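Have a look at this one before I ask anything.
One chain of protein is taken out of this complex; the other chains stay put.
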Amino acid sequence: MTGAVITAWSAISACGIGAAAHRVAYGDPARRLRPTAVGEPVPAEAHVAADFDVTEALGPKGTSSMDRCSGLAVAAAADLLAPGERPQGHFGCIQRNQSAPGGIAPPSGIGVVLGTTSGSAQTQFDFTRESQTRSKPYRVNPALMPFALMNSAAGQTAIWHGLTGPNTTIAGGRMSGLSTLRYGARLLATGRADAVLCGAVEEYGPARQRLADQRKPDDADGRPLGEGGAVLLLEPAAHAPAGHVDPDRTDANRTDTDRTDANRPGGRVPLAELLGIDTRVAVDDDPAAALEVCIRRTLDRAGAAASDVRTVAVSGPPGPLAGAERDAVARTLAHADVRDPGEIIGDTGAATGPFQVTLLLDRPGLALTTAVDEDGTVGCGLLRVP
Amino acid sequence: MVVTGVGVVSSIGTGADAYARGLREGRSGARPIEAFDTTGFAHATGCEVVGFDPELWLRRVPVAEAGRATQFAIASARMALDDAGIGEDGLRDRRGLVSVGTTDGGSDDGERLAASFVHDGPAAADPAAARRVPASRLATGVARDLGLADVEVSTIATACAAGNYAIGGGVDAIRTGEADYALCGGADALCRMTFTGFYRLGAVDPDRCRPFDVDRHGIHTGEGGAVLLLEPLDDALARGARIYAEVLGYGLNCDAHHQVAPHGESVARCMALALDDAGISPGDVDLISAHGTGTKANDVTECGAIHSVFGADGDVPPTVSVKSMLGHTMGAASALGAVACALGIDGGFIPPTINHTETDPECAVDCVPNTAVDAELGVVANNALAFGGNNAVLVLGRPA
Partner (left out) sequence: MNVDESAGAPAVTNPVVRERAGEIKALVCRVLETEPDAVGLEDRFVDDLGADSMKLIELLSHLEIEFDVEIDEDELDRLVHLRGVYDVLGDVVGA
């Protein structure tokens, strides 16, 4: 038991913007979009988040140099913090960036934990290209630099929404979903945050496509890349009991009067309880066996039988690793229904993990999410959907 | 919870003993940068690690599969275990955590790939280098090289505060009982992109890195790695381990204000959170290992925050910047700072702030200029700030 529950989610991908658009595509294969040709300069097919434009979503101020990773994160988070409020046609953010006058935001108690592979590959590439091709190597756009850092998406999410809680970026690759949920649950357990936005984003661009192509030169039949981000709202179970609002969770009982109501989620009905997470490193290069150990141990710790798990979402890594992941699942959870977000939205890299979770929330019972990364890490997370 | 082993790769010394000597002597790691082509820059001094041989440290992970930052992380972790007198076999049946903080991860390989693409086109592909780019390789590399299967690994990419973030992650995993030990710290390799960015922002000192000095002009980019072995006190006592320091607590927060400019009020809040977590008051703190980058903005803002937490001038403990010696080693910086604190507590000394001539009245701290001093240190706070407004403060104390 991690003591944490997922109470809301939001996502942006080729399926569209917001949870509702994703539920539609998840539920009806006929509504799923084919990958589109992305052409020059790297000919490929990809599932791009075509409905999402950073400036359109967030407005012109603070976005002229913003990468799509950061834009996706800020926009996806907005949905969880101010549902239904999108003034000026935007996502309804408190834009506390660059030019914001006055002091800092009051302590919000809301943390942000986002996963990544290596940040915005496109920003990093563009920055290097400028430096390599201009008359002086420092004739670069300095505004790109903070966006080139891997913590940009998490930092921007905090800046735009005034979230002063712990703000952590985990470069977990395909393990990001599990890593951010475990880290977030621990922030709740240790009292460092009252609620945590856990998720990951992955942009599509020629720089990422080139890196993917180079990493797997022999994987010509590989799955198209996908773009998107998914963010889960994680809260302590005690704060969000199923079906009713905890009377203790009222403003009068809060000692910290600085906290703003607008940013505090409250009284949400849990969508899933996070029962446990386990990860391992396949040091003997047998990821299937390592994942099998994780799955069995996670079920044991939760006192659950393999036959209780009704649904599994796999991470679908490139190449033979996908087979290893499926093998481990088949050996342990032969009767479960297996789902794979990559079949719907393409390979969204670090964002695969949170997308996997969003695929499991429609079916009551135990559900398992698995992950296998090219770096040799494997793991799983067990959820109970009410 | 206690620190029972430390491992360091740095420009002023590799290994706990050499690093401690470098700190005591106030050695400077600054030299002309050779890690990348600096043609066209008016100045390019950095703190580069020279003579590092990855073959000496990597046993299971092939050197060609490990980027330079990963190599630093693996070497630091091996040294920390050697230092603690624990073989990797002794960890196999314990649940552990490996967490490595970084700013650039595999970006040094990424930028070389980008440059070769710009100049030579797609034919210049390098699959091995492309596989070294994902930053998760740093922490996973440590686990793989030590042959540790039952570990939680995470590479924390919270930019220049990542080292303290990673250490904090280890602290919490041990506190909640989810890990029996933690190997945590940070690593970064010199990266042209980072140098270029700071240079363009006017934040690289052409001459010397001189935090808190009235004539300071910015950072020197640096590189290195540092890993600490954390264990519960009882375990350490049971095996008669050498104990460098006790981990008293830490704090995390986010300015939520500006991408690159730190906010003093928020930095002060983070220090207060750390002191609260450690269960101590400001008056208990004997030394602050500051973020102290040497930029105009950082040092004034950070010192202002320190003054607001620690009260009137007389109550502010000595505040030093090891970056004056090491340069800004990015994600490794606060891990190297934390090790410096542990060594200072253990060895009874305060590392100096070198290159110092005249303290900026706007900073107004005793930065222990140029020469280390002997001191009995009870409690030390280690600050870390990052772009994105990410703050993390770690508090270490003398073991009981």
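The chains carry the letters A and B, assigned in the order they are written, with residues numbered from 1 in each.
Note that a residue touches a chain if its C-beta (ideal position, glycine included) is under 8 Å from a C-beta of that chain, and two chains touch if they have at least 3 such contacts.
This structure is a prediction, so every number in the text was calculated from the model and none was measured.
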item: Partner chains on view for the chain not depicted; value: A, B
item: Selected from A:Gly16, A:Gly62, A:Gly177 or A:Gly276 as touching the chain missing from the view; value: A:Gly62
item: Option from A:Val140, A:Ala272 or A:Leu360 whose C-beta touches the chain left out; value: A:Val140
item: Contact residue for the chain not shown (choose from B:Leu201, B:Val320, B:Ile354 or B:Val393); value: B:Leu201
item: Residue in contact with the excluded chain [from B:Arg27, B:His258 or B:His291]; value: B:His258
item: Positions on chain A where the hidden chain makes contact; value: 60-64, 98-99, 101, 134-136, 139-143
item: Those residues of chain B which, in the complete complex, touch the missing chain; value: 200-202, 258-261, 297
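Note that only the chains that are shown with their structure count from here on.
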item: Parts of chain B lying in touch with chain A, wherever the complex brings them together; value: 39-41, 60, 102-103, 105-107, 110-111, 113-115, 117-119, 122, 125-127, 129-131, 133-138, 140, 143-144, 147-159, 162, 165, 169, 172-173, 175-176, 178, 192-193, 196-201, 252-260, 263, 265-266, 269, 386-390
item: Footprint of chain B on chain A - complex, ascending; value: 96-98, 100, 103-105, 107-108, 112, 116-119, 121, 124-125, 127-129, 131-133, 136-138, 140, 142, 144-146, 148-152, 154-156, 158-159, 161-173, 175, 179, 182-183, 186-187, 189-190, 192, 207, 210-211, 213-217, 279-284, 290, 373-377
